[in-house]
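A single protein chain has been omitted from the complex, and every remaining protein chain is retained in its original position.
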C-alpha cells in the first residue's frame, strides 16, 4: 500500500438471484483480464422485470486494480 | 423496444428478511395496478431498528412501465 | 414520535457473506454504545477483493438514535 | 409499520406567505385523492418574483402514502 | 400563477431521430391523460445502440401539471 | 415568456428571524441593481450560532433576471 | 478564527410549528453537550403526516463546534 | 492557455425550435457584454408547455470567459 | 439479456452541428474497437466557443458493451 | 456578521505549480474588482496535460463578497 | 481487515499554508481522542479571505476509525 497507482474499471454484472451475486459475477469476469483486483464500489442497482417479477438484477460496479 | 413511452412510478417496499425481498414486494404490489412493468432502479435503502436489531428493510425503487 | 431530537452516527460495517450482514454488524456494534437506535440509511456499498473474489463487504450506514 | 408498501407522489405547493404553508397546501391537496399519507420530503424551494418582491413560494415535495 | 398546486409525473419518451423528439413524444403521451401540462425538466438522456448505431433515444422527463 | 434570455445571479441573504426573511433580504438587495427579477431557487440554508442560539440565518439563492 | 479544528455533528430536530423551530430544537439540544457551537447547515427537511396534516417537521442539520 | 483567470456566468437561453438553439441564443446574448467567451457547460434543460405542446425550450448554461 | 456482464467505457464525442451528432461520433468511434455496444448515457454536455459562437459541441457519454 | 447580503462570483484560476496557487490567482484577480471578499469554496479541480505532464492546474472557485 | 466495524467522524481542519496542512491538523486533532484512525476522505475545501488574500484554508474531512 505504498505509492501504487490503481486503475478503475466500470462493469455491470447480472444475476437471477441476488444483488451480491450480480456483483460477484462482475468481479469474476473482471478477474479474467486483470490480475490484481483490489476493491469495488457499487454505483447503481437496477433490475429487469418480466411478467411482474424481477428476472435478473443488474448492478453497476467500479473495480480498482493495481497497475504494475 | 421501438418508440414506446414509459411512465416511472416510485414505491417503497418493505421486508423483514432482505433488501432483495423489499424490492420484490414493491414490484409485486406495482404489478397489481400496472400490467407492463419493465425495469426498476433502487434509489434508497433504509431500515427500521427495534431493540437494537433491524426490524425491516425499506427500499425506495423507481419502476418503469410501458404506456400503451 | 413527538418533538424528539435524534443524533445521526455514521459507521462502516463488514461481512464475509452479504450486504445485509454488513449492515447488521454495524447496527449491532452501535447498539453497544447507544440504547435507542431508530433507523438507518445505507450511504455506500464497497467490497474488498482478494484473489479475484470478494473477501468481505463494507457498507457505510447512517444510524439515527433518540437523544433523551 | 410491518411489511407495507408505500407509493411516493411528487407535488409542487404554492403560498404567498411561507415555505411551510406551500408544503401544507401540497399536503392538503394530496389528501383529497389519497387517504393514507404518511410523510413528506422537501425536494426544492423556489419563489416567483414580481416587482422586486416574492409573490409566492413554490415548494416541491415528495409524499409517501400507504398502499392497501 | 396564484396558489396552485402542481403534480409532477415522470415519463421516458423515445425517438429514432432526436433528443427533442423523444421529449415531444413523452409530452404528447402525457397530454392524453392530463389536460393542464405546464412545464418539463429533462432528467436523463440515454440511447439504445444496435449494430454500432443509435437505434433510438430515450429521454426521462418530469412534467408539471396543474391540479384543479 | 417568448425567446428571452435570463441571467442567474447568486446571493446569500441573512436574517435574525426566519429563512423566508433571509431570502427576502437577498431579493430586496438584488432588486437595487437589477430591474427585472423573475424567480429564485434556494441552494443552501445555513445558520450562525452564538451562545448556543441561532444568531442569524444565511440562505444562498440563485435569482433569475430577464436580460433586455 | 485562526487554526482551529471543528467537529461536525449531525442531528434531526423536530417541531410542530415550523422548519426554523425544528432547527432551533436541534441546536438547543446540541448546546447541552457541546459548549462552542459555531454554525449549522440544513441537510434535509421532512415532515410526518397524520390525518392529512403535517403533525411535525423533522429537519436534519449538521452543526460545527470548535474543538479545544 | 497559460495562467489565465476565467469568470463563469450563468444564463438561461430560450428557443422555440431546439435545445441547441436555446444554448446558441444564450451564447449570442452573452457575447454582447463579454468579448472573450471560451466554453460552456449545459446545467439544466427545461421546457414550457402550452396546449399540450412544447412552446419553447429553456436551457441553463454556465459560460467561461477570459478575464484580462 | 440473461446473466451477461457489460463493461462501461466513457468517451467525449465532438460535432460542429448538434448534440446528437457529437454522441453519434462517440458511438461510431467506440464501434471500431468494441463489437457489441448496447446502450449509452449522456453524462455532460459542453461546447467550445470561438468568436462568440459555438464552434463545436463536446458531449461526454458512457457506453455499455457486452463482454463475451 | 449581522444582516449582510453577500454575492457569490465564480472564477477559474490557473497555476503551473499547485492547486493552492491556482486558487490564490483567482482570489487575487477577483480582488481587483471587488473590495470585500470574504470566503471561497473550491468547486472543481482540473489540470491541462502537455507531453504527458501537468502543464497547469485549473481550479473553479466560488467567492463570497459583502454587498454594501 | 476482517469483519471490523469502523466509525466515521467529520472534522474541519484549518491551516494558513496549504490544503494538505489543514487536513493534517484535522487528523492530528482526531488522533488525540481516537487511537485507531485508518483513512480519510476530503469532503469540502473552503478558504477564509482577508484583505484580498487567503488567510487560512478550511478543509472538511471524514475520518474512519476502527471500533474495538
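Read from first to last, the chains carry the letters A, B, C, D, E, F, G, H, I, J and K; within each, the first residue is number 1.
Quick note on the criterion: contacts are C-beta pairs under 8 Å (C-beta built on N, C-alpha and C of every residue); 3 or more make two chains touch, one makes a residue touch a chain.
As the structure is a computational prediction, the values presented were derived from the model and not from experiment.
J.: Footprint of the hidden chain on subunit J, which residues?
T.: Interface residues of subunit J facing the absent chain: 18-19, 44-49, 52-54, 57.
J.: Take the complete complex as the reference. Which residues in subunit K touch the chain that isn't displayed?
T.: 19-20, 23-24, 27-28, 31, 37-42, 63
J.: When the complex is taken as a whole, what residues of subunit I touch the one chain not shown?
T.: These residues of subunit I touch the chain that is not shown: 9-16, 25-26, 29, 48, 55-56, 60.
Everything below uses one rule, namely that only the chains that are shown with their structure count from here on.
J.: So what's the Cα centroid distance for subunit H and subunit J, whole Å?
T.: 22
J.: Check each residue of subunit C and list the ones that touch at least two other chains.
T.: Residues 10, 18-19, 48.
J.: What are all the touching pairs of chains?
T.: So, checking each combination of chains, I get A-B, A-C, A-I, B-C, B-D, B-E, C-G, C-K, D-E, D-F, D-G, E-H, E-I, F-G, F-H, F-J, G-K, H-I, H-J, J-K as the touching pairs.
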